[in-house]
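Supplied in structure tokens, the structure appears directly below.
Note that this complex is displayed minus one protein chain, with the remaining chains in position.
Showing chain A:
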Amino acid sequence: MSDIKMTIIDRDGQRHEVDAPTDMNMNVMEVCKAYDLPVQAVCGGMAMCATCQCYIISDHDLGERNDDEEAMLWEAQNVKENSRLGCQIPITENLEGLVIELAPEE
């Protein structure tokens, strides 16, 4: 298993090219935190706060939102069609080249 490359666009529009390990059971929210990007993740990754909301810019297939994620995004602000919760996206090899943008803080 190897790292994948992904791009995170922060709230100032700055692009961060980062390496994300596929063998550490990490998710996109945790990768953002590991690189000190301003993701609060108040609930710790339980899809209960939407502070890790991001927009999927690349055309990767991330699968359907699960019920918890769907419900949380119904309550969150600044939600777009391509909104996802970073904590609900596990890092896997098929995410190579993923580009995300952090949603504005509420």
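As a convention for this text, a residue touches a chain if its C-beta (ideal position, glycine included) is under 8 Å from a C-beta of that chain, and two chains touch if they have at least 3 such contacts; residues count from 1.
The criterion applied here is as follows: contacts and distances are computed from a predicted model.
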The complex's invisible chain, by UniProt name, from "Response regulator", "2-oxoisovalerate dehydrogenase", "Ferredoxin--NADP reductase" or "NADH-quinone oxidoreductase subunit K": "Ferredoxin--NADP reductase"
Options A:Met26, A:Met48 or A:Val99, residue touching the unrepresented chain: A:Met48
Residue ranges of chain A at the interface with the undisplayed chain: 36, 38, 40, 42-44, 46, 48-51, 67-68, 71-72, 74-77, 105-106
